[in-house]
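With one protein chain withheld, the remaining protein chains of the complex are depicted in position.
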Amino acid sequence: MNDDLAKLLAFVDKGGLGRRAFLGRTAAFGLTAALGTTLLPQGLKAQEAKKGGVVKLGLQGGESTDTLDPGLANAPAKNNVVRQWGDTIVEVAPDKALVPRLAESFEGSADSVTWTFRIRKGVKFHDGSEMTPEDVAATYRRHSDENSKSGAFGIMEGIKEITVDGDNVVITLKSGNSDLPYLLADYHLQIQPKGGMDNPDAGIGTGPYKLVSFEPGLRYVFERFADHWDPARGHYDGVEVLVINDTTARTAALQSGQVHAINRVDPKVAKLLSRAPGVQVKSIPGPGHYVFIMQVDKPPFDNKELRLALKYAINRQEMVDKILDGFGTVGNDFPINASYPLFDESLPQREFSLEKAAEHYKASGHDGSPIELYVAEGAFPGAVDAAALFQASAQQAGIPLEVMRVPDDGYWADVWNVKPFCASYWSGRPVQDQMYSVPYLSNAEWNDTRFRNQEFDDLIIAARAELDEAKRKEMYSQAAMILREEGGVIVPMFNDSVDAISEGIAGWIDDPQMELMNGFLTQKTWFA
Amino acid sequence: MTLHPVARLAAQRIALGLLLLFAASVLIFLGTQILPGDVAQAILGRSATQQSLATLREQLGLNEPALTRYFSWLAGVLHGDLGIALSNGQPIAPALAKRLGNTLFLAGAAAVIAVPLAILLGLISVRYLNRWPDRLISAVTLATISVPEFLLGYIVIFFLAVQYQFLPSLSTVYDGMSFGARLHAIGLPVIVLVLAVLGHMMRMTRAAILNVMQSAYVETAELKGLRPFAIIAKHALPNAVAPVVNVVMLNLAYLVVGVVVVEVVFVYPGMGQYLVDHVAKRDVPVVQACGLVFAAVYIGLNLVADIVSILANPRLRHPR
Partner (left out) sequence: MMRLPVSALIGLCLTTAYFAAALLAPLIAPFGVAEIVGQSWEPASAQFWLGTDSIGRDLLSRMIWGGRTTIFVAAAATALSFGLGSVLGFFAAVRGGWVDQVLSRLVDLLMSIPSLISALVVLSVVPVTIPVLILVMGILDSTRVFRLARAVAVDIAVMDYVEAVRLRGEKQGWIIFREILPNALSPLVAEMGLRFIFAVLFISTLSFLGLGVQPPMADWGGIVKENKEGIVYGIPAALVPALAIATLAISVNLVADWVLDRTTSLKGGRNAR
């Protein structure tokens, strides 16, 4: 066995390489797959989950103002908390397959307008009552109510009617959407007793862990729910979620063994952290991306030449190297990357070019007054540094870009969607349709770039009902090119999600959808 | 019956303090009103729509005029009711009490170490005036006072939690934790806070005692042949009490109201973090309640300092 292979094996043992990747690389050493399999370390063979222990998560993204209402979950700590006590009716597996959960099965009509979900029987809520199809329907009604504060309201808008038919919940849409089950896997849509109508923040669900106590923004304690319907989930005796917003404090807590897993590792220190003893860093490419958004209806951004000038003046590779320290990939001014189904790899990549930037800037006839880019540290990690890099390269192209740093406090209320040019982020959506529809359709609620393009709208809406995958892919490619040329969004980079866990945790599966295995870390892993 | 002058003064100061508290509450309320955005926007964040904003504002009573909201809050407070947090619907009083308890616990632990230590170091400095112990104490306390607290925090985390795992880097305390476990948890922030306030109190003690050392009675004591340390501790210190108490109170107030950065670094659930979170959410009733507590702590400590100064000074104790 040569040295490289030994290293590779050690790497697999540390959990740094998945099974398939391991077999792929052994082939490169001239070994057969069969031999590769026999060499496969204990760690990757079918593993038996062990029960027991209390797992502690140290999470960014919680405040003392938080509630347990899953509809209001909008930051990482809260998003992970709902995964402990709740279940959705379907899940999207790490490989993007749909997995029925509280629904036993589901099917859509031929036109994708009517969807029928057969609800599982014998599932108990933490308060001892039995979950019924009425609870499911009530949950969806609560989130789709016009007066709802739910973060899922946007994805429920297409629903016309929710009815209960025996063991089934039947959802009728306003128009066909073949992606509906993906939408119902959304983490806001945890099924609650009576839909949580009377008590939305009780924290009672059907999940594998039952809430014992909590202090908002500080600590959530769960114990294993003995009557959980799925014995394959929830191997720990208990879960503790600690909110640690300070990045340095979070990594220090993991290194000193006070927590077993943390989210949002600063990419700048990810490599340094991975050298620390007892720690595994998990970097997973995903659909999340950082953006600079220009409102195309406000001067000077109503000028396409100026928008192109700025798009050429941003050095994407430098940003990936310095802001993400390599934990990410360059963006191409539309919000889709290879982590989406039906992504077209052949679309041309926008390259950094000071000449083209200067050319377009000249063509725009801009008067040379300062172009103000608003940014706060909280817009995305490293946003202020990224803006400084953008400013430096833009000024080389003769574009008078000025950075206006504002406090995190009030950024989403007073700057984002208000100032014509600012930094922001998108965490990605399960399917292309949603990622395009939520911010870029003419009538979209969150159209933060004020992009209105009839041709683009037509393509996205037609693609929704299109059943031929090749045609659908072609439509998305055309839409991408329109947005890339005409749009107000600059996408410099797609960020990997970087988590870190202690070596004692076994059963990790990379899941690109959300951090910490899409929030399922405590459900699917165990102490080795 | 006429009151003793000191009692009368105290009564006056307490009345004045209450008036100040009221003024502070008005000022804080005004402050929250000029901040851009409101609690509805802050709760909904990026997912806000015009419809949901309007509904939430209606539910939270934000459409009432500002004056009405202030007075209904005030009426509640006068009846001992701090109200309900707008952002998460939890009653404020129990949450605040818990946070205040934590803050006082941390401040108390730091003060128990820092105050005697600062006075002792001050005494040593005077005893060895301008010799190496004095200079060493001076330089070290100046250095610790000058390093930003968050950096001090990271440095102790690096050495004492990550490298040597001597104390935990997380200071989260919660219900059901034993007293010993709590003390262990707050080890690192106490170290940082002691280093942060030590210098100021020590320098003050040194300066105040030096001031007194020039007096005739200290010279008399010296001529009587008393040992230098005895002179400083028994004759000079008691006469330097007023300025020392003043600076101690200022630093105690600082330990209670000014440690939000330390709370962030060590994830300690104190008042500062609680207040900053609610300012960010524009949760006016909570901000009001916290502001009131902070102002009360400050005014109360000042009152204590004044009264101690008067009691320590015979000329003030028996005014003409």
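Brief remarks on what is shown
Each chain carries a letter (A and B) given by its place in the written order, and its residues are counted from 1.
Operating definition for what follows: a residue touches a chain if its C-beta (ideal position, glycine included) is under 8 Å from a C-beta of that chain, and two chains touch if they have at least 3 such contacts.
Remember, it's a predicted structure, so these values are computed and weren't measured experimentally.
Interface note: of B:53, B:113, B:210 or B:233, the residue touching the hidden chain in the full complex is B:210. One of B:18, B:97, B:112 or B:151 touches the chain omitted from the figure, and that residue is B:151. Residue-level contact of chain A with the missing chain is found at 247-248, 251-252, 255, 266, 268-269, 272-273, 318, 321-323, 325, 376-378, 384-385, 387-389, 391-392, 403-410. Interface residues of chain B with the unshown chain, by the touch rule above, are 16, 20-21, 23-24, 27-28, 31-32, 34-36, 135, 138-139, 142-143, 145-151, 154-155, 157-158, 162, 196-197, 200, 203-204, 207-208, 210-211, 214, 243, 247, 250-251, 253-254, 257-258, 260-261, 275-276, 279, 291, 294-295, 298-299, 302.
We adopt the following convention: only the chains that are shown with their structure count from here on.
Chain A and chain B have Cα centroids separated by 41 Å. Taken in their complex, chain B has these residues touching chain A: 35-37, 41-49, 51-52, 55-56, 85, 87-90, 95, 98, 154, 157-158, 161-162, 165, 168-170, 172, 174-175, 264-267, 269, 273-274, 277-281, 283.
Residues 58, 63-67, 72, 74, 146-149, 151, 153-154, 201, 213, 215-219, 242-246, 248-249, 252-253, 255-259, 408-410, 412-414, 416, 445-446 of chain A touch chain B in their complex.
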